[in-house]
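All protein chains but one are shown in place.
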Amino acid sequence: MIEVKKLVKRFGLKVILRGLDFHVEPGEFVALLGPNGAGKTTFLRILSSLSRPSMGEVQVAGYKLPHEAAQVRARLGVVSHLPLLYPDLTAEENLRFYARMYGIEDQEQRLTEVLEMVGLEHRRKDLVGAFSRGMQQRLAIGRAVLHDPEVMLFDEPYTGLDQDASEMLDEVLRSVAAKGRTVVMTSHDLARAEDLATRFDILSRGVIATSATRDDLKTTNLLAFYKQSLES
Amino acid sequence: MQAKPTALKVLDIASILVLAISTYLALFFAPTELVMGAVQRVFYFHIGTAWVGLLGFILAAGSGIIYLITKDMKWDRFEVAAVEVSTVFFFLTIVLGSIWARPAWNTWWTWDPRLTTAAITELIYIAYFMLRQGIDDPERRARFGAVYTLLGGVSAPVTFMVIRLFRSIHPVVIGAANANQEKMSMTPDMRVAFFFALFAFTVIFIDLIWHRLRLGNMEEKVEQLKLKVSM
Partner (left out) sequence: MKRSSPSLLKATLAIVQKDLAAEFRSRELISAMLVFSLLVILIFNFALELDIKVRQSVTAGVLWTTFAFAGTLGLNRSMSVEKDRGCIDGLLLAPVDRSAIYFGKAISNLAFMLIVEAIVLPVYSMLYNVNLFRLDLLGVILLGSIGYTAVGTLLSAMAVQTRTRDVLLPILLFPIAVPVLLASVKASNGLLAGAEFAEVLTPLNILIVYDIVFIAVAFMVFDFVVEE
């Protein structure tokens, strides 16, 4: 589903990603872990077509970036730590706007469906500006799955959420966003990543340093694995 | 550090020489203009600096377009060099023009099309540097710089056209003279001084751009070395 070969990303002279290889099978849920400044967000921005690779090949859902960006965008949903919603519009108006931007037909039906999925049907006429952080993030997930994407990217989705909100978001991520889709997530929250993901890739110094599947971690836990990979 | 290339050394000396010759031609060789007197001699340098100022502006817009197409940072460095050098020359043009204007029109400054356009162009340059200063990512800085020089390059001629709608008192030196504008006629000796000044400032311009480009390349090297040391 995602195929990255020898990806290099430079900002001026600074090299952020140095020949990164990355591969995701359809249906996998990959957690991308690593220290600050390792290039996780940059990598996700490249996968989401917001940033151009300096060198290397990137393929998402069978289309090459950056040349076939429009096809990739139509098959991609992104949830970041910012909700990407307009506070002066209601929940339903926000979704309607994005539905139009994605060219979705039967807008109203899909809108209701999505609002029900993220549990905000009763608040559909309320302004997003009045929503709590957790509700905004749930609506952001609704926004991201509106066009039923094949690939989902989560960039630190838990930032700024308290324990309850995080748990609720977990539930929505699992049942709505990840179901039947291919997912790549970056997070600092190892415990949540351990719960959700099927594979764990450690990004360090611009490359994937180590990778382990859920089965590989049976004898050890994620935290130990994470520490060990960064030390080596 | 790379040694200064021989060609550049030669060009440095040539620049000093042509500047000296041009000064001689302007101050002693050319005859004194009948109407305006000795102050008219400032005209040769005024035109010389204005010409390279304009040349730099056009080159900057051109290299901006090439940068946007090729994304090669070399063109960004050329654009910065061209803008920097012509900012200085344009400033000189305005100052020299003022010196000339004081006795000729009895005022330091008039809102004449050429003067005003020159001033606005200078402001576009200044805005250009402020824009670049506010951006950390070198690629974004280069992209925005290129877009802005392009906009400036399109806007400046239109500005000139618009201000021309207001009456002008600036003498038309070359090209069709407006019937109600004073036309300055040049004697052959004046022509020599005039064209030599154009030539001299073109040489100086190329020399300075070359120096600025070399400086840009060295800055880049320093950054690279710093990065290597910090890792």
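By letter and in written order, the chains are A and B; residue numbering begins at 1 in each of them.
Just so we're on the same page, a residue touches a chain if its C-beta (ideal position, glycine included) is under 8 Å from a C-beta of that chain, and two chains touch if they have at least 3 such contacts.
Bear in mind that the values here come from a model prediction, so they are computed numbers and not experimental data.
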| item | value |
| --- | --- |
| Of B:F29, B:F144 or B:F195, the residue in touch with the unshown chain | B:F144 |
| Touch with the omitted chain, as defined above, among B:G53, B:G97, B:P138 or B:G152 | B:G152 |
| Residue of A:P83, A:P157 or A:G206 in touch with the missing chain, whole complex considered | A:P83 |
| Residue of B:M36, B:M73 or B:I135 touching the missing chain in the full complex | B:I135 |
| On chain B, residues whose C-beta touches the chain left out of the figure | 68, 120, 123-124, 126-127, 130-131, 133-136, 139-140, 143-144, 146-148, 150-152, 154-155, 158-159, 161-163, 165 |
| Interface with the undisplayed chain - residues on chain A | 45, 48-52, 70-71, 73-74, 76, 78, 80, 82-89, 93, 97-98, 100-106, 110, 127, 143, 147-148 |
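As a convention for this text, only the chains that are shown with their structure count from here on.
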| item | value |
| --- | --- |
| Gap in Å, rounded to a whole number, between the CA centres of chain B and chain A | 50 |
| Of all residues in chain A, those that touch chain B in their complex | 11-14 |
| Of chain B, residues touching chain A in the complex | 137-139, 220, 223-224, 227 |
